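Worksheet: the structure to be examined is printed underneath.
Heads up, one of the protein chains got dropped from this complex, but the rest are sitting where they should.
Labels run A and B following the written order; every chain starts at residue 1.
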Amino acid sequence: MSTAAIADSHAADHGHDDHDHHEAGFWRKYFFSTDHKMIGMQYGYTALFFLAFGFYLMLCMRWSIAFPGEQLPWYLRLFLVDKFVSNGVMDGGLYNMFGAMHGTIMVFLGIVPLGFAAFGNYVTPLQIGAIDMAFPRLNMASFWCFFIGGIMMLGSFFMPSGAAQVGWTNYSPLATTAQLDYPSVFWTGQTMWLLSMVFIITSSLLGAVNFIATIINLRAKGLTWMRLPFFVWAMMVTGFLLLLAFPPLEVAAIMQLMDRLAYSSFFVPQGLLIDGQPFNVSGGGSPLLYQHLFWFLAHPEVYVLLLPAIAIVAEVIPANTRKPLWGYRSMVYGVLVLGFLSFIVWAHHMYMTGMGAWVSAFFQTTTVLISVPSVILLTCLLISLWGGSIRFTVPMLWATAFLPMFGIGGLTGLPLAFNLIDLHLHDTYYVIGHFHYVVAPGVLFGLFAGIYHWFPKQTGRQMNTFLGHLHFWPSLVGMNMLFAPMMVQGIAGFHRRWYDGGLSFPLTTEKPLFEAGTFFSKIFANGEVITLRDLNILMTYGAGVLALAQIPFIINFFGSQVFGKKTHSDNPWKATTFDWATPTPPPHGNFTSEPVAYKGPYEYSVPGDSDDFSPQWEPTKKEDSKPEEEPALV
Amino acid sequence: MADSPEELQKHMKTYTIVGITLILFTFITVGVAEFAKTGSFALDVAIGLLIATFKAGLVAFIFMHLNHEKPMIYRILVFTLFFAAGGMVLFILALKDPISL
Partner (left out) sequence: MEIPYTVTARPDTGLWNAKVGIWLFLASEVMLFGGLFSSYIFLRLGADYPWPMHELGVLLGFINTIILIASSVFVVYAWVALKMRQWRRFQFWMALVLLCAGGFLVIKSFEYRGKFAHYHARLSDDSIVSGHLDHDLGKKAKSILFDASHVVLNASSGSHFFLKYLENRDDIRFTAGGEELDLDRAWFANVKDGLRLRTKADQLAADGKQAAADKIYQRLEEDYKVLDLFDGSGQLKVALSQPGKFVVPRSKVLDWTDDTLNFTRALSTTLEGKLESAVLKLEIDELDLREYLRRDDPRERAVADAEIFKHFDDEADGTKLLADFNHHRDPKVEAWEEAVSEWKAKNPDKVYEEKPFHDFERVYLKDLHADTHEGEVHAASGGGAHEDHPTVTIPFEEVEFFSNFGPRKNPFYAIYFTMTGLHGLHVLGGMLVLGYFMVRGRRLYLKNPEHMANRVEVGGLFWHFVDLVWIFLFPIFYLM
């Protein structure tokens, strides 16, 4: 079957869009491509790079926490560190810089591009049976905006001031007044952070418009709303979150830019002193305004991180349990409610600002409410395992591990929803632990599942299973070594911004965890007392394990593209959704014939069927039921 | 939407009338604000915003054809307006909380 021939034959009636360039040159094919699959891969590779870089920043920080005042080991000093500290010992300023950039890079340049942009771009059009996104050139513009933003963010490390230093939240007035002591305020990391955020936000907005328009208008014939795979639903909700939540952050970024470059006072209160000197602006603004604008985005952003992962898991689980996704409808409605509620919970990040009782009561209520749809999603996935004939393929391993890990992350969030408890836990390692359980073992595991799951479609080769296991098991151990102790420390009152791991706060941090002579102290500390602060070392080793565990993945990921076992079918997992109906790898234009959907997305083990899966694109075999061809109304 | 020349001519007329109405209300809003203050600041603001909303409504419904748009567009806009308005209300509530320090 020749894709091009079929496609060209019916292209005549509106032959205006110069979209068909089958013999695209090298640049058009790999760099300025408008093909959603290539753009997805561009996003994917860039995001993986940023994830690795953010991970490196974290390793430096963890080293400084576990071994304060000691020189970083040579492999962490290979680049970047020497620019800032000549003796190779992390100081507070550098820790702040790395911390701020770790958060920013992981969230905005790592996870979101990988989950939403890379998987979304690659998989969504395939799953809805479209030949491409609705606006291919917009798609390319979106990637390049993102890329420029990323480069600016990285470049800020090499400015005289270094990169931004005031946390990924970039709270004013600290962010407004930081790094003003440079001849040009424009060329400081703090300003670059804002500028590059403007680019990244623009990229996300363009992407979101594109995704939603594609899903609304380019679904294949017969693919009605309730026949959409859950992944597509999640992408649509994610798209809306980005579309409606990002603009307020853009506002905040623009206003902070004004504060820094035009000396306005949006976020600067009256009478601010910097180093004892009055800050020479008019004042009269409100730091709280920044927090409102920021968290109006940043809470939905958490779901932007989460939904693609949960959606990938929802694709991997049915394919590997050979039974339909349990509660598909509840999940769809759940994700819609989740998206809706996520817009009105933001101020639970701001309980410490002394908000009034009404607002606080409102946000506590909505925050508790939002756990209901989250639990619905998780429970449905859990029940989907029940009674399935599970194949523990590598993607399934990750997907299965996702469930408890994300469960821990979600459940530890519940206490933080309540004002009174949050006052105690706010800004401690408990919050870090909670958030990272959601995002690192939760979301990342989901994304890894996705990589292993769709790798055969993209390359026509399988990833190596042994290396996959070698990647998975140490990662699971390392993640828990790294994040579980944070909960313990956090409840004990460890503040999240101690660059020396609490060395200067012995009253809190040197409380014994295991008294001298007890079982664990004999094993790990020659019978001496193990304090809470000693957990830092355990966590840092956990991070090390995690780092080593990624080596098999890198080998596997690149190696399998060349040496991997070839897949013999276009549908190696015997899955049911449209992404597996295309040739492997999918050509430009994706489908060889016009795809038509005849049934729901997860028809596995249909009673009476000869196969244990029944793809969406195959007409129902029963004689009396007429295959539905007309696209049903919305 | 009907595309016949007669229909379009009729549209042209509507657009002209709406345009004139908009300009008229611009005069009114300036007149009210500059020369016919009610004495109550809140009332002045309410009147000003009411006129602005009416004008914006004319633009949205006539010029932007929201008077006969497809359900999908309405759905998108309803949620958008809800979140924009909700954000605004919550911002104000956070600032003017009846029970606060």
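The definition used in the following text is that contacts are C-beta pairs under 8 Å (C-beta built on N, C-alpha and C of every residue); 3 or more make two chains touch, one makes a residue touch a chain.
These numbers were taken from a predicted model, which means no experiment stands behind them.
Undergrad: Considering the whole complex, which of A:Y263, A:W358, A:F418 or A:Y541 touches the chain not shown?
TA: Residue touching the absent chain, from the options given: A:Y263.
Undergrad: Using the definition of touch stated at the top, determine which of A:P113, A:P229 or A:G285 touches the missing chain.
TA: A:G285
Undergrad: On chain B, what residues meet the omitted chain?
TA: Here the touching residues of chain B are 3, 5, 8, 11-12, 15-16, 18-19, 22-23, 26, 29-30, 33-34, 41, 44-45, 48-49, 51-52, 55-56, 59-60, 63-64, 70, 72-73, 76-77, 80-81, 83-85, 87-88, 91-92, 95-96.
Undergrad: Provide the residue numbers of chain A that touch the chain removed from this figure.
TA: Residues 3-4, 7-8, 10-11, 14-17, 19-20, 86-87, 130-132, 134-136, 138, 180-185, 205, 208-210, 212-213, 216-218, 243-248, 250-252, 254-255, 258, 262-266, 270, 280-282, 284-286, 289, 292-293, 296, 588-589, 631-634 of chain A touch the chain that is not shown.
Throughout what follows, only the chains that are shown with their structure count from here on.
Undergrad: Spell out the part of chain A that touches chain B in their complex, as residue ranges.
TA: Contacts found on chain A: 216, 240, 244, 248, 288-289, 292, 296, 340, 343-344, 347, 354-359, 362, 634.
Undergrad: Would you tell me which residues of chain B are touching chain A in their complex?
TA: 71-72, 79-80, 83, 86-87, 90-91, 93-95, 97-101
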